[in-house]
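Written below as structure tokens is the structure these notes are about.
What follows is an incomplete set of chains from the complex, kept in their original frame.
Order of writing sets the chain letters: A and B. Residues in each chain are counted from 1.
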């Protein structure tokens, strides 16, 4: 089992979700994060005081998947999250030791 | 700012207290209730006008300032206005009103005749309205003036120091100045025009704010870290409530529902709208981003500037005043503040101080005799401008000196600035143990 973590642009979330749903992915977890990267933040001016905002709102998507599904899922995320403009984000993949479904105590692939 | 050593402060303080004590207890003559008749229309208007001005402090200003402060200091900012209103409510009927509007003592202060509302009853009449209504109306002015000061010092002042400061300030600064201009004191004898409080309220609050901001020093990280306003939405709502309340402030200062209050009403609105648009236009030109904060700030700047002039200028004059206010306010919070580098956090000085001065002088320029009977420079009376100028200087001077004294006195009871760690964590949590939003 792998955990695929994708940092994407917030307005792409719906597309990515629909893409993954199309693949039969049955679950995912999403959180709001702020990203610092090549994409530069902007400047906000409040009553003459200029503040540079380094962190840009992003969405972090976490999907745990069977090893064999990793590739097509990454593919789908790439497809749906890409705008081609700087700041599109990253995908990180890690290995999981185990997974448990709290409701049923199932573990492993059954738990996803 | 270390002008005074501790023993000097103590000497000064005793002097000050002595002088005031003498003034206060000099006269005890009874208040002779005017024989005038109550007009129900004027009374209706003045009760409502007073309620409108009341709304300005714990709601209008509280949100205007609260929304501009960082979310960790939002409640503290609101509380400073709210508690100022409560303190003024009590101080005013105990002694403030009498010091300001009691029988005149040498043009400098009112006597103690009306301490504790002594000599004033349900049947007392001032002009065509009950005296109690007049007392309340004037109280709301005292309340907002001290609350305005808090804008200069959000995010770093000890709460107990603020309370003590407010009490002393209302007693030793606001009440005398109100007496000078409106209570039959020397400036009123001189013929100063201040319809609703350019000197008494705005210059007064702005200058005090600047002094106390200088004394307190800048907020930690000022100019380096981002200090995001907690809610522009609430700031805008606050600005609108201020505007709404200002109708009571300016049109109410006529103390009657008549043609002149109607005129003050119209010019108040016009100046506010003009200044809001001008401020926003400057933003558009300078940065390409016309902001709601700018529109709101501009409207407030316009309201400030028209305040002294409201009963004296015609509608076209109010457009001139509003335009000036938009420009001056904008420069005040950007150029001037950045140049001198003080941290007048929410611009009590930049907006209220500077636009108050502009309004006071502009009254001396634009006063149209066809409106309120008094003429300014443009209507052939250059002397008025001089008088306005004297009043501005007098108020500023008195403010600077007295504010420093009061700060010194308050400082005797411990640092007036919060501990650095508390400032970093935020005053809502460290002083009040609360949070503004849990959503």
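Convention: contacts are C-beta pairs under 8 Å (C-beta built on N, C-alpha and C of every residue); 3 or more make two chains touch, one makes a residue touch a chain.
Everything numeric in this text was worked out from a predicted model, so none of it was measured.
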item	value
Subunit formula of the full entry, expressed with the displayed chain labels	A x3, B x3
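Note that only the chains that are shown with their structure count from here on.
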item	value
Centroid spacing, where centroids are CA-atom means, of subunit A and subunit B in whole angstrom	52
Residues of subunit B touching subunit A in the complex	68, 223, 226-229, 287, 289, 291, 293-294, 297, 330, 333-335, 337-338, 347
Footprint of subunit B on subunit A - complex, ascending	44-49, 51-53
